[in-house]
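Please read through the structure below; I'll follow up with questions.
Below, a portion of the complex is reproduced, with chain positions unchanged.
Note that the chains are named A and B in the order they appear, and that numbering of residues resets to 1 at the start of each chain.
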């Protein structure tokens, strides 16, 4: 499906963010991951696990049920399943058939995220998770916090496209975090297996509106803006602002240092999850920026949902006229398509409505 | 369609509840019964009738129109139809063609309900209505009141499944009307033509939460809990609580005596009506229980709608893993399927969307 080849929906063999660790407490969480119902919960010892989110008895969502000890207990008729997916209790009978079970999914906590592997569990190697140092999460001078969890009414690739082309900062976020240089300064990109990097080094530019509002006029900045796409669904970004190297008083001094973490996880063909987190120099700065960043993320969601509606109006597969700045997004799409092609034909996760 | 065989939607030749008698006043009511638009109204003498709910002139809903004398008058262009379905007036012309008419449906008031027969009118025998004594409605010591009318976004059988397996009381309603014994005490079922009965006789159990809240702790109860399914869409239930036979002070004394009446009527393939009524020893008791029962019914609706969504996510026909307590629900489904099979192929009431 657009923008991939017909029949291609999403890479299955990859780590996707299923949520923030901090959001998974004593209640389970229901998610739809690549078309599959999933329940996330914590065992008695706190270990997070992911199991099939559909009770095989009567199709009630286990993710809207409850947890007892190590088990998830269906809220409808009380059938319980362990973290290995095996049924542990059917309250209305004494014998539990060994065949009574639900799927399980590899789930690991890594950084501040819960990562799920919807594909073949044999391949679920934690070594394939994004490196926490490389993404800037492990930096001891920075403080990372979860910001927002959204379920968005658009195909996941529209959010990936958004993150793979930061020239949109200059327009979609013109009132907050963008300046024209985000579009005009040439982008540097580089590829390595499973990662696609993009950077813009902006020199001696007017500060972005959010800095101008806070600090007034009369100074210019150097900026480093970029995003590293860790396929299939994680983007680690950088947004650093310094006094311009030509500033008379404080040349090159840091003004605002940020790492941003965008995770995009396919839900249904036309919906996805969007998890956004931020690392700043201290927690109070992160909190101070929460409200403005909420608006910024809402603008990205607005654009993506509008595009989903437009795709629907155009019958599902609109033409596109590419421009040079699409190079990175096109690379990202190609890398995802290649991963899907390598997975070969799989059973279609979505039946006809 | 799930959980019936492909092409099977609902039994047509049977009495279904179309509403509570008390809710049908001088205004008509619009319903969709087994995919057919229906208008319910009262003639001048108060007799309730059911006619096709679609004005054949311009497709305006007659159920959202008005009544004049014995006729229902389309709210759009004033075309009137009598309770026999024949057009009685076309305001813009003098001659009314004899062929200008709408369908009619057998409708009877029986107990506190309006019962409609969507199938062949020739078969609409009132003797096939549930017996008011047998269902506990006619008991002179009890006072029956309509409680709730809901249009629910799920296929009707999900509510029937709910009512055919009361082991769910132990979990879905664990905070109000269920105790674990609802799931663990063996169920006794029996069948006769058109009726499927289920009972649980619970002995010396802890009282359900709603009784504990009202009466405190320190006593145990005997319970009779059960449901009689009058196919195709009516469930008459019993929920009686007594001090345990081993209670030192009041052995076997009645605490709370209830008859519950659940009517489930197919609307569209994925929606239905749910009419709930209650009989208590007096009206004030019934009213006192209204708020809590609203929560209980909402839990049933929540579960059923969640399951409908899950069925949609699974492409319409999920697998099921049966357990022993499904015996009664499976019997109920089989009886319905047999009735549908006996009706043979009918024109599909729903065209492609």
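Definition applied: contacts are C-beta pairs under 8 Å (C-beta built on N, C-alpha and C of every residue); 3 or more make two chains touch, one makes a residue touch a chain.
Since this is a predicted model, take the numbers as computed values, not measurements.
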{"item": "Per this structure file, total copies of the shared sequence (2 shown)", "value": "3"}
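Simple rule for what comes next: only the chains that are shown with their structure count from here on.
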{"item": "Intercentroid distance (Cα basis), chain B paired with chain A, Å", "value": "45"}
{"item": "Chain B contact footprint on chain A (complex, rising order)", "value": "32, 35, 37, 54, 56-61, 64, 73-79, 90-93, 99-100, 268, 350-353"}
{"item": "Residues on chain B engaged by chain A in the complex (per definition of touch)", "value": "161, 165, 167-168, 170-172, 180, 183-184, 303, 306-307, 310-326"}
